[in-house]
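Have a look at this one before I ask anything.
Complex shown without one protein chain; remaining protein chains in place.
Coming up: subunit A.
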Amino acid sequence: MTDRLGPEERQMAAAQRAYTAASRGEGIETPAVAYVPRTMSFEWTWKYFIGLFLWMVLYDAIGVGFFTRGFLLSRSVLTDVSPSDWQLTELHEPPHIDNGCWTEPKFDKAIMLVIDALRFDFSTPQPGSNKPYHNALTVMSELNQNQPNKAFLSKFVADPPTTTLQRLKGLTTGSLPTFIDAGSNFAGSEIDEDNWVYQMWALNQTVYQCGDDTWDALFGKYFAAANPYDSLNVWDLYTVDNGVKEHLLPAYKSGNYRMSIGHTLGVDHAGHRYGPDSPKMTEKLQEMDEYIREIIDSLDDDTLLIVFGDHGMDSKGDHGGESDLEVDATLFMYSKKDWVAPNDQISEGGYPSIPQIDLVPTLSLLMGLPIPFNNLGSPIAEAFLGPNKDPKALANVLQLTSAQIENYRQKYGFDDLGGLYKKTVKVDSSKAGMWESIVSNHYNFQRTNLDQCRSLWAQFDFASIFAGFAIIGSSLILMILYSRLPILDVEGSLEKLCNYSGLSAFMTAPAFYALASYGAFGESWPFDALWTSGLGFCVGTLLGYSIYYIRHFSKKLQRAEIGTIAVILITLIHVALFTSNSFTIWEDNILSFLLSTIGFGLLINAAQLPSSNANRAKAISHSIMFLILTRTSAVSRLCREEHGDKCSTTFYSSDASSVSAPYTVALLILGAFLLPLLVKGFLIESGSDHGSAKFHIWGLFGVMMSVAVYWFLDLFVTEQLKWSDPLFGDIELLSNMKLTIARIVLGVTLLAANVSWMFGLCVEVKYTKKDGVNQAQILGYSNVYGAQYLLLVLNFFGAILLVSKPLGGVMMIIQMYHIMTTIDLLHILETPASIGPVILAVLGNAYFFSTGHQATIPSVQWDIGFVATNTISFPLTHLALVLNSLGPQILSTVSTPLLVLWKIPPVRKSSLLFASCGQSMLVSVAYQTAVTLSAAVFATHFRRHLMVWKIFAPRYMLGGLTLIVVDVVAVLVVGFGVGNIINHVKKTFGTDAKKTVTANTSLKSDLGEQWDALQ
């Protein structure tokens, strides 16, 4: 017999499923649609579902695009460096330069003291205020008042996001901050734009830094010496400040350094920890007051002291956003000689307001350095006018800055602002007040440029953000509504629904485009024509869908049963993680915990099966295996920075390395033997280990061994292992062998195996002699779809295995086993249709973390991009990176149709079976959409959070990427996998209504007779 474990019972279980019942015309629920249900031909269902999922890709991509555009500020990074010997021909009456690069340096040395989060009102006189943070730090305003030619005090306006890392980049490069610096090196936080620290290093001028270790991360290799301190522990108000006090002045006094930088964090931490309205803040500010006085006492005449805050803080002491309190910091410059133009308005308490990036050209030119290539700031007028207010000196530096900015604009590819630069450099020397007019012209040019750049790069764009929310949210609602319909309605309404939505979208998208081009939305409409047409596309889809849906189904949604409640609970738990930074950080452990809980629930469910059920023992052992596999997968971890010492990395051979330990390759080889056996074990139960299965299982073994060999060779290339044999010492030869293996494996798994898959089935006809009569049986008949589809999953698995690092590969093997266990288990438990896809989706998300990833940019395994190529080349590099990063999610998505297809015999209504698969894919995608939407919403909600760019924004990026990739994979799965397998079975077994196979026959265990009859 094909089936040792109660074939009849199995068939009955299969018969209970909705679509089979429907396909036989027994006990069909009356469809909601008013017209008589006209089920479509299979081919059309197939086509329409491909259309539906393609539609979804487009819809989600537009939504993610809108949000990303509004939230993740982006610009291109140019890595050019300003030359030190730049002869400007346009310069009007250039002064003679003895030493220094672009200008004669005004100071020999400089001390820079950064007081993190020093808000402007902390350092200026606030008469009558008794707030703890007012009038505590008075040294700056006193000096500014008493020695106006020596001290300069101003408001120092930051560009949001007001986080220290982004601010330091701005304060050294002079460019505006963005989250994605496209084209930059994603892997490290190291800075790769031209900046004054680099310029000093390049000119052999020494820089010393102490305090906040962000500097060290950005510029470490350009410092002559440094004493970095950990910046993340906001509970500690003293360690960093005491460290700065201990090191900064001695470093300056030693005379070894041209520039000494100190960065204190006490004020910032006091704000985060206690808020500004606390005695701790007074204490900290007074301490800073004393320290500045101490520095001033030890200054010599040729030293410039610069004190500033990199950003402010809001009323609760946090920062990151763009409120006035957060962006208004303090800038104070002082030297013992007369050097600066006095502030005329000081008597009225007026202070100049200066953008932070202005510090960059100012500092560069005061110290005689080239202005960094990307700078957008302007020199501070007072610093160059000098005590005598000589406009000629200022005009000279302004011309240098304008020339640098124009050079940058040309290189970046901006428009020419209507020839503004040409007009600016044209000097009319006949007029009186020539220098004044040069000054005002150049300021005009530089500020126009800055305004243009700022409007292009540096704003959260709430219109886009909310459009993104609306689109992703509506796609979620559409999917949920559609997946909650009875299956007959899903299939019956597909055609009309697609037609309605499609027609409507194809009308609105061009209409919106046209309206936007003619400016019909008014002046303040935030999107250009192309984005507007994207919006129109979504609006049209929504409109068509709702019209049809409300007319026919508004009352016909299935009621929620226990399974659905479980689905909602699981989704809510995952979605709720992003409400807290701690939960987001520990998502890896929490997902494992969630998975264990699901496994435990399944175990109880299995125990509830009546003891008469022959599969009860198997269900229990499967669910225990589910728990064990979950725990095993949780062993492999990559810690992220925020985990601190509560976590140790097991994914790589040690916490501080990023190479894989040799034992992992041994595990990979072991897996290559085990997994094919396990697959065979799962297939053998339904007699499906025949036909194409034999070939594919051997193929799987071959692919897995090749991958193991690949990583074995890699151990020699990375010199983890050494062997005296000359073959294993020849790195170049080994690399070539690796490359060959990788390309063969990719070619086999992604192309060859899939083509051969299309023509196979895991069935075999067996002839036996019974009572003297020749009989034929079809082995594998009861699992005709599932077995063959599993082979397709294994093809994808092979490709993912190749691009996973060894331990990641081991985890993928475990995931494959986990998926098969889950599918068999859910089949026995007969869980409601919606729960399986969600469990698989959670599984995929959990294994994402097991395969050495985190929701952070540094954890992306960039080196995998070079598995199959030596240089970056499309598409191999990109494909490898996507398969590596999102492999677990992809594998889960590809496996989702198995939940429907596993262990059912051929059905008559293929189109209903197809609709059922499509519905389960919709649930899976809906889950990812919910997670992505939540990540986006909370990233926006926490945009002022201290760690938004470290925690929430990267999590959103992961979510957005996962959603798009899962969408695309869903198209492949539905269009290629599910469509082909159902079509193939339909053709082979003739299960269309007109053929002679009737429902009852499939319940008989001895199917061979039918087969013979068909012949």
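Here is the rule we use: contacts are C-beta pairs under 8 Å (C-beta built on N, C-alpha and C of every residue); 3 or more make two chains touch, one makes a residue touch a chain; residues count from 1.
Everything that follows uses one rule, which is that contacts and distances are computed from a predicted model.
You can't see one chain of this complex, but its UniProt record names it "Glycosylphosphatidylinositol anchor biosynthesis protein 11", from the set "Trafficking protein particle complex subunit BET3", "Glycosylphosphatidylinositol anchor biosynthesis protein 11", "Pre-rRNA-processing protein RIX1" or "Cytoplasmic tRNA 2-thiolation protein 1". Considering A:Y351, A:W586 or A:W902, the position touching the chain not shown turns out to be A:W586 (whole complex). Touching the chain that is not shown, out of A:G128, A:G413, A:P610 or A:G772: A:P610 (per the contact rule at the top).
Those residues of subunit A that touch the chain absent from the view are 235, 580-583, 585-586, 589-590, 592-593, 596-597, 599-600, 604, 607-612, 627-628, 630-631, 634-635, 830.
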